[in-house]
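With one protein chain removed, the remaining protein chains of the complex are shown where they sit.
What follows is subunit A.
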Amino acid sequence: MIGGLFIYNHKGEVLISRVYRDDIGSQAADSAVFSSSGPLQEEVVSKPEAFSGNRRNAVDAFRVNVIHARQQVRSPVTNIARTSFFHVKRSNIWLAAVTKQNVNAAMVFEFLYKMCDVMAAYFGKISEENIKNNFVLIYELLDEILDFGYPQNSETGALKTFITQQGIKSQHQTKEEQSQITSQVTGQIGWRREGIKYRRNELFLDVLESVNLLMSPQGQVLSAHVSGRVVMKSYLSGMPECKFGMNDKIVIEKQGKGTADETSKSGKQSIAIDDCTFHQCVRLSKFDSERSISFIPPDGEFELMRYRTTKDIILPFRVIPLVREVGRTKLEVKVVIKSNFKPSLLAQKIEVRIPTPLNTSGVQVICMKGKAKYKASENAIVWKIKRMAGMKESQISAEIELLPTNDKKKWARPPISMNFEVPFAPSGLKVRYLKVFEPKLNYSDHDVIKWVRYIGRSGIYETRC
């Protein structure tokens, strides 16, 4: 299991250090953190023998071999002297889990992400300053969510009931409150507490999709998929039992078995989902057997499900590139984009990024719509269009002047990438219903106000040129 957890800043100084197991070393971390003058090596040296044992080796080994490594990181898992380090990076903060055993690697990374989520839920952005300001809280959290290297309940909803920044006053808690906390933390429904009340029962569903594309210069789709998320924000009283339905091909075909007519009608609108994963509140065995999605939601916002589709994707934009090399010192680029959706809908925040060679000396651009600029620092022409309706077309042309180089290596021609946002789901997913039942309280499904929104964004949307 996880032997220890360290948080470093970008300089490699330790901000948080929690050691769970002796095999990686016994005590807290080293080196100066709160003094901004960099590591105070002298102080470290002067520490007593018992305090500078092998634990420092582990801490230092990671700093030297990974954070300060000259090379780019070649693997998120590093083995140094029979000790394994797992790391993730958030802005310029490094989180590293250390172990000497054959741990479940996927679990360690999932835990590190979760740890980031929990910290973000408590104090916002994960930055050096925030971590320093909240170090007591972080230690308290680490104590709770990781016991002897075994991850424990890490749902922020549950954690916030008993780990607060104000410091809990145990004497004010009644016995019932205490046992309610513990039963929630360990219980079957660890993500929701009892006795939630709202005057207005309301819920919001966001279908957020990111559409990914890799297209050849000739316009052939090399790979395309949509990865989508259904995010739910609920303000519901009691312990509501919810059932979510969408136009899943398998479900619709099952239902439509009776009337062949209906099958052909609805079959058109249904979509084939390659795979989906659910929040832990969803009853997986029920989904496996009946393909129905039922759950008791956490209070507030959470991600109900993720899914992936690859069939019949609506590609909102098509990019047609044309790159011509004119002699050794000039490139002519023409890029056409075509929008491919209902004319009544509007795409927003459109951005096309056309990479330029490293030896570019100057660029002239002409575009019909939006604004385009050559950004030397990013080696790209960035073309921005605020809004664009469906079934339209726009184009940009550019002349790129090149400095003559004796570099033999050809320019790698990175793909042209695109960003956008459209008000529909490119996968074709539709929410059919979300039913709410709360048998104990007197509100029915009809009393709940429901909102549904679809947003399609570009994921990695690239066309090679």
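Criterion: a residue touches a chain if its C-beta (ideal position, glycine included) is under 8 Å from a C-beta of that chain, and two chains touch if they have at least 3 such contacts; residues count from 1.
The working rule: contacts and distances are computed from a predicted model.
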* Asked: UniProt protein name for the omitted subunit, picking from "AP complex subunit beta", "Two-component response regulator ARR11 isoform X1", "Protein YIPF" or "TRASH domain-containing protein"?
  -> "AP complex subunit beta"
* To do: Check the options A:V64, A:A121, A:V136 or A:I250 and report the residue that touches the missing chain.
  => A:V136
* Specify the residue from the set A:A61, A:M107 or A:M239 that touches the hidden chain. => A:M107
* **Residue touching the undisplayed chain, where the options are A:K160, A:R306 or A:K349** => A:R306
* Going by the touch rule given at the top, which residues of subunit A touch the chain that is not shown? -> 1, 14-17, 20-23, 26-35, 43-44, 47-48, 50-51, 72-77, 79, 82, 84, 86-88, 99-107, 109-113, 135-136, 139-140, 143, 147-148, 150-155, 162, 167-171, 173, 175, 178-179, 181-183, 185-188, 190, 214, 216, 222-223, 225, 227, 274-280, 283-285, 287-288, 303, 305-306, 308, 408-410, 412-415, 417, 460, 462, 464
